[in-house]
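Sending over a structure as structure tokens; questions will come in a sec.
For this view, one protein chain was removed and the others were kept in their places.
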Amino acid sequence: MRLRLTPRDTTYFDLFTTLAGHVVTGVGLLAELLGADKAGRKEIAARFVQVEHEADAVAHEITMRLNQTFVTPFDRDDIYGLANALDDIIDAMEEACDLIVLYKVEELPRRVPEVVQVLQRCAELTHDAMPRLRTMEELREYWTEIHLLEHQADRLHRKLLAHLFEETTDAITLIKLKEIVDVLEDACDGFERVATLVETIALKES
Amino acid sequence: MRLRLTPRDTTYFDLFTTLAGHVVTGVGLLAELLGADKAGRKEIAARFVQVEHEADAVAHEITMRLNQTFVTPFDRDDIYGLANALDDIIDAMEEACDLIVLYKVEELPRRVPEVVQVLQRCAELTHDAMPRLRTMEELREYWTEIHLLEHQADRLHRKLLAHLFEETTDAITLIKLKEIVDVLEDACDGFERVATLVETIALKES
Partner (left out) sequence: MRLRLTPRDTTYFDLFTTLAGHVVTGVGLLAELLGADKAGRKEIAARFVQVEHEADAVAHEITMRLNQTFVTPFDRDDIYGLANALDDIIDAMEEACDLIVLYKVEELPRRVPEVVQVLQRCAELTHDAMPRLRTMEELREYWTEIHLLEHQADRLHRKLLAHLFEETTDAITLIKLKEIVDVLEDACDGFERVATLVETIALKES
């Protein structure tokens, strides 16, 4: 529907794929952290901070490039939104890792690994979809599956909260665990925001 | 101030009115839920999920339409923002219903029905205002009243919080009730965001 004035700048697609790669690395660290002991958790959380810095640098490069070019492969706002939404997912996962260490959590609610599995699946799907933004092909299955996964994560989150309040008698423990669980839910929501943005971009281009 | 290139696409006004109609239905269910017993609450919360799905479909239709048309009755960003802001109100109210059921709340803080009354008034005013976007007439009284109601809701919310902390001795009960009360406040804020957007749109058109 839009006029294409110049050959597309392919760098954006590469940068989005790199950024989504950091999301995949991050969720891997989060999964690793769940199974680690206290010393291991601290070390993994520190590694996550490195991943976050690298991701920030990529997001920053996208924004700066955006501000210095007239012609972009799709709407500036959508590029900006996509970079931010991917970065927000990494921030949420880093916060979850940090809180687990900071709060010296002994035992996480039992369905947390299931939530992290959903996050891993979302991260892989998102990483696979980014290069397809170039051709806008085969994106529908990506966003459809993300919406299904997010719906599943939402139901899981609500069950997890119900269990948490049923099983936790110590209020301070509950405050800690609830914050961690809520931050993981924010990460899930982030994947849905990315998928909705990709859907918007695809539709504008069709 | 803006050039009008074609006859306005009236469908947006109809879609916004439909969406605001779902907000009215939602707040009605929320009010009903407050007075219901445990079984009734569960059933009403389930009905709210249906309303949320219908609202999502309308918001999605607005977005998709927006991405496929060049000419819109007012700024694309404002249309997108309005659809999202109305949808956010429904999400917040659905979350409130869900949490009341999920947390098996026995007794809500005593001024919660007053907050819901403010929400009902906001919903009706918003629903009445949507068709007037077509002519941009008589909108000022709408947004002025919403700002007054939001101010009232804010003071109510702060009083409610003060009472909650004074009267609740069990910390876990307090965590539950505070979250519900905060989500209701989010819904109130949502109405103000809608009103501010309408004010912005009206000003651009004047």
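Of note:
Should a chain be cited, it is by its letter among A and B, assigned in written order, with residues numbered from 1 in that chain.
Methods note: contacts are C-beta pairs under 8 Å (C-beta built on N, C-alpha and C of every residue); 3 or more make two chains touch, one makes a residue touch a chain.
Please read these numbers as outputs of a predicted model, since none were measured by experiment.
Within the complete assembly, B:I175 is the residue of B:V24, B:M136 or B:I175 that touches the hidden chain.
Contact with the omitted chain, checked across B:T72, B:Q117 or B:T200, is made by B:T200. Note on the undisplayed chain: of the listed residues A:L34, A:L108, A:M136 or A:A171, the one touching it is A:A171. For subunit A, the residues touching the chain absent from view are 63-64, 67-68, 70, 98, 102-103, 171-172, 175-176. Along subunit B, the points of touch with the absent chain fall at residues 1, 158, 161-162, 165, 168-169, 171-172, 174-175, 178, 200, 203-204.
Keep this in mind: only the chains that are shown with their structure count from here on.
The angle needed to superpose subunit A on subunit B by their Cα atoms is 120 degrees, rounded to the nearest 5.
Averaging Cα coordinates per chain places subunit A and subunit B 27 Å apart.
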